[in-house]
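Here it is, the structure in full.
Every protein chain but one is kept in place in this view of the complex.
Here is subunit A:
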Amino acid sequence: MLQLKNLYGGYGKITILNGVEFEIPKGTITTVIGPNGAGKSTVFKAIFGLLNVHSGQILLEGRDVTGRTPKQMIGEGVTYVPQGRNVVPQLSVYHNLELGGITARDQSAVRARIEKVMDQFPMLREFRDRKAIELSGGQQKQLEVARALLLDPKLILIDEPSIGLSPNLVAEVFRTLQALRDDGVTILMVEQNAKAALAMSDFGIVLELGQTRMHDRADALLADPRVGQLFLGGHMEEA
């Protein structure tokens, strides 16, 4: 579904990605793990057109989408939920959702879609007229995920959804993602919380120093002692 071929890229002249390669199948959840500075978030930004790709290719369903702008990627059916808080604080929950469909030509379809998403997230319907800033951290994250669904995407890139959330809220966000996967959406996720994330994923990718180190079924990675070693702070070579 999404394929990265020998991807090099970074911020300005600084190269962070040193030949990342992987392919993820449609309708699956893949979690990218790795130590700090491995380039996990950078991969997402490169895919979504937020930074320069120096060389290599990004293929979406076989088509080359390297170097597209974020708006064009949205047009391709890709949405991105970055790390941290990403709501528009002074706009209402409803209007935040509406922004998720701002690129659509047909705004009546967006309104219908907002209703559907609010069915999926009843909390959002309850607070539809509140300012986004008045929601709790977990509710804001749900709003962001819901907003990313507004255009009925094929692929969602979600960066560290668990940051700042209590364990039961994390479980709730993960369940939401699994339900989306079951509806055929492809999900690529970055997570610090590697164990919990791999446990709910189909596949896992280990990135280190901007390169793909391992790519396997999530349960296989979970069982791999080298992965455990990695998250105890060591490097894989030492394992």
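We take it that a residue touches a chain if its C-beta (ideal position, glycine included) is under 8 Å from a C-beta of that chain, and two chains touch if they have at least 3 such contacts; residues count from 1.
Note that contacts and distances are computed from a predicted model.
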Taking the list "Hydrogenase 4 subunit F", "1,2-phenylacetyl-CoA epoxidase subunit A", "SGNH hydrolase-type esterase domain-containing protein" or "Branched-chain amino acid ABC transporter permease", the UniProt entry for the undisplayed chain gives the protein name "Branched-chain amino acid ABC transporter permease"
Cross-chain touch to the chain not pictured, restricted to A:Leu50, A:Ala171 or A:Ala196, is A:Leu50
The one of A:Met1, A:Leu59 or A:Val88 in touch with the missing chain is A:Val88
Of A:Asn6, A:Ser55 or A:Gln107, the residue touching the omitted chain is A:Gln107
Per the whole complex, from A:Leu99, A:Ala196 or A:Leu209 the residue touching the absent chain is A:Leu99
Per the touch rule stated above, subunit A touches the missing chain via residues 48, 50, 70-71, 74-75, 80, 82, 84-91, 95, 98-100, 102-103, 107, 147
